[in-house]
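As you look at this complex, bear in mind that one protein chain is not there, while each of the others sits in place.
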Amino acid sequence: MKNRQPVYYGDYLQLKKILEAQATESEKYGKAAHDETLFIIIHQTYELWFKQIIHELRSCLELFSHAVVNSNDLCTIFQRLNRVTEIQKILVDQIKVMETMTTLDFMEFRDFLTPASGFQSLQFRLIEAMLGIKPQHRMEMEKQFFMSRMSAEDLGQLKKAEEAMSLFELVEKWLERMPFSQFEDYDFWKEYTQAVSKMLQSDRTIIESNSTLNPLMREVELKQFKATEETFKTLMSESTYKEKQQSGELRINHKAMLSAVFIYLYRDYPALQMPYQILNKLVEIDENFTTWRYRHAQMVHRILGTKIGTGGSSGHEYLKSTTERNKAFIDFFNLPTFLIPKSLTPKLPKNVISQLDFVYDRSQP
Amino acid sequence: MKNRQPVYYGDYLQLKKILEAQATESEKYGKAAHDETLFIIIHQTYELWFKQIIHELRSCLELFSHAVVNSNDLCTIFQRLNRVTEIQKILVDQIKVMETMTTLDFMEFRDFLTPASGFQSLQFRLIEAMLGIKPQHRMEMEKQFFMSRMSAEDLGQLKKAEEAMSLFELVEKWLERMPFSQFEDYDFWKEYTQAVSKMLQSDRTIIESNSTLNPLMREVELKQFKATEETFKTLMSESTYKEKQQSGELRINHKAMLSAVFIYLYRDYPALQMPYQILNKLVEIDENFTTWRYRHAQMVHRILGTKIGTGGSSGHEYLKSTTERNKAFIDFFNLPTFLIPKSLTPKLPKNVISQLDFVYDRSQP
Amino acid sequence: MKNRQPVYYGDYLQLKKILEAQATESEKYGKAAHDETLFIIIHQTYELWFKQIIHELRSCLELFSHAVVNSNDLCTIFQRLNRVTEIQKILVDQIKVMETMTTLDFMEFRDFLTPASGFQSLQFRLIEAMLGIKPQHRMEMEKQFFMSRMSAEDLGQLKKAEEAMSLFELVEKWLERMPFSQFEDYDFWKEYTQAVSKMLQSDRTIIESNSTLNPLMREVELKQFKATEETFKTLMSESTYKEKQQSGELRINHKAMLSAVFIYLYRDYPALQMPYQILNKLVEIDENFTTWRYRHAQMVHRILGTKIGTGGSSGHEYLKSTTERNKAFIDFFNLPTFLIPKSLTPKLPKNVISQLDFVYDRSQP
Partner (left out) sequence: MKNRQPVYYGDYLQLKKILEAQATESEKYGKAAHDETLFIIIHQTYELWFKQIIHELRSCLELFSHAVVNSNDLCTIFQRLNRVTEIQKILVDQIKVMETMTTLDFMEFRDFLTPASGFQSLQFRLIEAMLGIKPQHRMEMEKQFFMSRMSAEDLGQLKKAEEAMSLFELVEKWLERMPFSQFEDYDFWKEYTQAVSKMLQSDRTIIESNSTLNPLMREVELKQFKATEETFKTLMSESTYKEKQQSGELRINHKAMLSAVFIYLYRDYPALQMPYQILNKLVEIDENFTTWRYRHAQMVHRILGTKIGTGGSSGHEYLKSTTERNKAFIDFFNLPTFLIPKSLTPKLPKNVISQLDFVYDRSQP
């Protein structure tokens, strides 16, 4: 620490730059609209948080790209993904600050901002790409919306990010390398299939014997039941699985999926706790962006109704089209279907358990 | 206060009854499933809160049914509706407690509960009816879902509530009685229409001159713009409005709607602050139930995936069908479209203002 | 809007400046510590939000400094104070993001930052000064903590803000100008005093006849009761009140206090709703900063325990000393004591009511 220069708060945070970067457009053409300052500052905080999310995702990509991801790195990855979700909560909560702006306040400066638009945020697209959203996952309408507005330079940067390995792909490879899709001398998946059969048979009986269902309702329930049955069949048949993967219904490959199911089923063993928590966090990241898009659309509706926003765009069609989509880890979101009652879950043989478990007490033999 | 009997905490709250009303089904058939207690208690708290919501709504119905609703009653109504929204937040937050239950925990007792189902909650249906949901507003599928499961007695009670005056109807009448749809010697709505025209013309210019829109995007925006233009036309034409009302697109009548628009536009005047806040609260109540339904569906998905729940019902189809529907006050939700920039909003004549405003300072001439 | 230059998102938000203002100190002396980026960005967002709060407070100061504050301005003031409270919630919530940083992560770069410290934030001190915290309200220890660390230039700016009229002083004057401390031909405060007497007599009887209190507990309750009685006496005696004001126990002057009590008692009348909500918001702003200081102290404890932070300061003593202090509007915080049961609250005469009330329904005679 010798010869270190002293550091002062304001210099360290470069506050001169940061706090002088709010120039309202309204002031250029007359009187500054009071609320335009809020509009600028809130978007600047969004972009600062996007930068932080990118910083975290980049380090996770790096750690996951190691040939072997060790247990300490897993913890680090989890902590950083967890930080992403905490930041996302702030992104969502900040919408309430935006909502303190009324239509009347906003309309005072809206027209000065054309054609600026949130669609021009490069960093947000980079985050989507780093998570695993590729051009083929986006709806045509969505692409039109932001691609027409972004600069050539920004589009170039986005393309590069889309071509690089995403978190989705690295997680898929990591799961694939795990030893759970097939065990040496233990046919786990056969036992699992039998357990599933028992559960489904019981479920069918419950539906059929439910006296409070009228015929129409019973039909509805049975249809849903059959769809669930299909879902299990797909999981257990490599070929059916691949078909659904090719049609785009499923994204992750079969081997990785089996590992994920195994991790979800036996997450209570110490060795699987962290992998489970990581998969769960990835689902949460997807869901938080969904919530953010939904709340964002609601906020726009509250301020504008169906009138146009900045950049001459209502954004309705766009926001509606992406709210429930753009989930990189949708396959994990659907994993709970594969969980079965504890009493039916196969008991693992001792040699498998010994690789997953710990003994904590020194008093134990 | 003389001759009053002393009251003790436990007796007053009837804790003997309340705390001994948790009999697990699982225990009857073997070992009590640990998590079934949570399942019972959380649903009991839900039903207690539903009772409280009904208590508040009933008093609002009573107050709104007076020939003249005075300003003190308006305050009381607002406070009670506000309490409903605070309770709704608890209803939503409690879902996180439910989510601490894993699939494995839940499946240990699920099958014992057939055919019990949340669809059998009478109180929740009564709340919907008191707000203003009538049978004709429900989707067929939804009705099938809960009507097939409810007892004849409960269905009878629900029918009675649906036939009575709802909050929606009483609010409509209250708005209708207000003097804002037409003023004696001031043609407010003509001025408003002119202001809207100016705004729309400017919006159209912005869309047409936005250089970052490609032809497809411009078309999308113009289509949306025209829809907004139609919305305004409908508001200003009594006959078109009535057609949309008959088709079910709009619920509230024309006169009441004009009052509501006026209140939204001039909410800053003391006389309109409370009416505005009440309309806003009603929208919030609708939205909170939407959030609750959505989070409820998510929670079920996290625990079960697509497997069936209690009562042999997956509920997916139901939950999907109602999440964004069942809003009694959807017309107010769409009001922000009618708000226009402050600079364009008509200045009210002095005699109108004097009825809406106050002078606070004694020092004033 | 003619001749307006087009505006683009990135330029408008000055993202080049904003997103390149994160230079880690750790990198200068070796390898960049991953978490230092978070440390910089979170503090930058804090300072951006402080700027926004200052923007809102400045406009409220301006509006309150008018000779007559009209009802539309009151609404604007309320909305802007409300925005401050929404921003404060973000300030508090962001602490959770900071808490994703572990001791180990933080210690990797802490030593590089000496002597930078949050105590050097000028903007935060300006906010306190604008609300009404003057040097004489601060504890000696607190002043030592930040004054020793701030630059001469910043101290000069702070001094100027402390010498200017604060929100506290302007609100005091505004309340003073109101006609509620004395009515022309209606002795409100005499009636109020009688009502208070009745209530206090009843309270004393309840304490004395409570059979579940042992002698010690009864004594405790009676002591507290007498303190409450004193509080009322102080309110009703101008001379006693002034003594307490001089000793620093009370801050706001007597006339303003009486207006505030009247507003709290009759807040349901339309004319008093907005004044009440404003006073209430001011209390909330104080409380939110209290919560922020408390959560901040907790966060530091979780990361460091009692070890020193950046700038070689543990901050414990400081944080402890300010958490519950530094409330500009503490007098309003204590107002609820003066509220009495509805049944005892004096009925206002018609001519007073007519100045506070509205008639909404056109059908009324």
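All chains are identified by letter, namely A, B and C, in their written order; residue positions are counted from 1 within each chain.
Operating definition for what follows: a contact is a pair of C-beta atoms (placed from the backbone, for glycine too) under 8 Å apart; a residue touches a chain by one contact, two chains touch by 3 or more.
Quantities reported herein were computed from a predicted structural model and do not represent experimental measurements.
Visitor: If you put the missing chain back into the full complex, which of the shown chains would it touch?
Guide: A, B, C
Visitor: Would you indicate which residue among A:27, A:287 or A:357 is in contact with the undisplayed chain?
Guide: A:357
Visitor: May I ask which residue of C:22, C:114 or C:166 touches the chain that does not appear here?
Guide: Of these options, the touching residue for the absent chain is C:114.
Visitor: Per the definition of touch given earlier, which of B:18, B:139, B:164 or B:216 contacts the omitted chain?
Guide: Within the whole complex, the residue contacting the unshown chain is B:18.
Visitor: Write down which of B:111, B:176 or B:203 is the residue touching the left-out chain.
Guide: Of the listed residues, the one touching the omitted chain is B:111.
Visitor: Identify the residues of chain C touching the omitted chain, counting contacts across the whole complex.
Guide: Interface with the chain not displayed, on the chain C side: 102-105, 107-108, 111, 114-115, 117, 141, 144-145, 148-149, 202-203, 206-207, 209-214, 216-217, 220-221, 224-225, 227-228, 231, 287, 298, 301-308, 311-314, 316-317, 333-343, 345.
Visitor: In the complete complex, which positions of chain B touch the hidden chain?
Guide: Against the missing chain, chain B presents residues 1, 4, 6-15, 17-19, 21-23, 25, 29, 34, 37-38, 40-41, 43-45, 47-49, 51-52, 55, 59, 79, 82-83, 86-87, 89-90, 93-94, 96-97, 100, 102, 111-123, 151.
Visitor: Residue-wise, where is chain A in contact with the chain that is not depicted?
Guide: Against the left-out chain, chain A lists 1, 6, 67-72, 74-76, 174, 177-179, 202, 205, 211, 268-271, 273-275, 355, 357-364.
The rule is simple: only the chains that are shown with their structure count from here on.
Visitor: Based on which chains are in contact, what kind of graph results: line, ring, star, complete or other?
Guide: Complete.
Visitor: Interface check for copies chain A and chain C. Shared numbers divided by all numbers used: above half gives same, below half gives different; which is it?
Guide: Interface between chain A and chain C is built from largely the same residues.
Visitor: Cα centroid separation between chain B and chain C, in whole Å?
Guide: Averaging C-alpha atoms per chain gives centres 33 Å apart.
Visitor: Please report how many Å separate the Cα centroid of chain A from that of chain C, as a whole number.
Guide: The computed centroid separation for chain A versus chain C comes out at 38 Å.
Visitor: Which chain B residues sit where two or more other chains touch them?
Guide: 202, 211
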